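Working notes for the structure below.
We show some of the complex, not the whole, and keep each chain where it was.
Letters A and B mark the chains as written, and numbering starts fresh at 1 in each.
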């Protein structure tokens, strides 16, 4: 069995047919899409790409699925799925994970602003897996599966099926989907939820490459704590956490919080990402990525950088980007500018902004606002199986799950979104701007 | 310069005279006082003792002091202390750190219940540094210091001075202390505050030996973020954090929170510590450690274990301890049983307790309550220089520090103390007890 050496997870095994997907051009393109966009200008170690990440998520989704269903079987005394369903779902998940980032634009999220209105990178993912050489490679995995387990067409594996499970907005119109609704919703959670393997991988990977500790958490413990909440009456299957693992989950959520504050929302990186978008806008036809998938696939980080270099003499933004001429951040609010405790924070911000614009009419002043909810778990309401929201916590004494709201005081402290507003001023005016800010804020003793 | 290889900090340098303190009998006794009491019965790696910890704190206190005063000097353009004061304070701190745990009873905090009323392990620390062979070794460091820097008696180093700075309840009665009041208070913070080096070391060390990730945080970043808040008008000097380091500090506080929940308050360990105290009570004269220091120093983990083994045939507790016959924890409350959101938590607890006692009159039922405030930083009030409470946050624009309350939404989530109540039942009755609990809690669907 082929295997790849990964700095985060050690050896990662994959099948020959999965390797063919990895070897395909659309997947190899990921070697040229930096995971953290311009972050490497700040944390120079962060030169990693979506290539390793995609393989890492495939690895984790397998471990997580086996752990959750295994723990459920151990505790309940019965298997969640019949044997062939179990291996089929596992294979579906591995493939979804492998291809889930194929549609990323250059510099990952950095340049998504340049899609057509309403388009997201996931739309390109769909096109790539359904319309390029990836499509038959996925189907081939399915054929081999059906042969090996000697099962019928209902166990086909197709790009459309993967997409229906992972990305489709309204999959319920599809009768095949509805036939396995509870199961497919369950599968999706491994790729898109507060507990998904995408986050599990990128936190560790980004921390490693940046050389920071913030995003590290106890992966083994977290995965070992996974289980399933299965409500037979309502036919609900949900990825859940054993009560003993609540703190591993808290640690995971907090790791993410710190990574946003310290790395993803780093002030220099935010500015550079913004500048990058301006530059890409200038090099693209009508400031939009091309819609046809084959053309779109030509775009990657290298090409963007090359084009920006060619524009240096004609575009101020390009010149600035190439010289990494970063404007100075002369003021920033607290981390949660819009929370109650900091009610006056935004007032102060606006006051400063106005003053700067008034006193320095020639200066270039730019604003930025970084927003993120650390987690989307409803923290003020008990766990509600119907809504499907929240992370169910399973304990041995209780027949119904409890909610994180009862278990984690710590996460309730993260109920307000991160909201950092910043004012940038061009280098020539930055010293004066700082003086203005200081004077405004200085209090007589 | 002699140096010791430490698994946490690498090589640790110390002077020849400091090494003499390490080589003394009272210090070597620390090799026989386990850092985490009975925790090694649960996390078998945790066989480490106060010996390495004491050396680690000495190392950190030096780094932290140099970083804080160095950053202050860099930012303010002036030194906080004159040159000889700086090196003298540094030496004082190193010595305080080195000897601060000498008074620990066997199994560290595990057996402090067996001191005379009103006595704490710190009282023994005082006696040991002032009345044993440690005393002249401390003074010798002082003499060498005075020679080297060619300074007078005001730069003596004595056990009494160390104690006055670190442990004295009311040092203000001493005029020499008052002459350097602000400085000495500042020094104490490095050893006893929400930012002290004691915590910095034990979190990393305990995590390492237990093999867990919970207590890890970014030590280098935290130390690099230290600075000093110096209010000349009020002559206040306080250990502070640069605004950019707030998140490193949050990470540190949360690491401590997790260690309490996952390791220090582990249910089996709590029970064993309790059982241990019963056992030691039985082997001590009148269930009290001897007051004379020389006698006290004879007590260490080995002796306690030996004596317990000798008691096995005559004491049920000893027999149980040696066999590690742990009672089963059949119920525990949430982590913050006494917080608002869990108002009914204690009611449920009491209901269960009552039911167990009623239904199983022959069972041995034991309660435990583990309490801890994750941090003592006032989170509801702005930073107040007078009180000396809180961690001042220094930012470049402001002439007065802000408080963590303004900066960390996350820590405000830790405003309620940990409060875990548990019910233990003897092994023979544990299965029935679990059924009773389950029946009580099971809800009809």
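As a working rule, a contact is a pair of C-beta atoms (placed from the backbone, for glycine too) under 8 Å apart; a residue touches a chain by one contact, two chains touch by 3 or more.
This one's a predicted model, so the numbers in the text were calculated from it and none came from an experiment.
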| item | value |
| --- | --- |
| Copy number across the full structure, from 2 displayed chains | 4 |
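By definition in this document, only the chains that are shown with their structure count from here on.
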| item | value |
| --- | --- |
| Cα-superposition angle relating the copies chain B and chain A, to nearest 5° | 180 |
| Rounded Å distance, chain A centre to chain B centre (Cα mean) | 39 |
| Of all residues in chain B, those that touch chain A in their complex | 212-214, 216-218, 221, 233, 247, 250-251, 254, 257-258, 261-262, 331, 334-336, 339, 341-342, 396-400, 405-414, 416, 434, 437-438, 441-443, 445 |
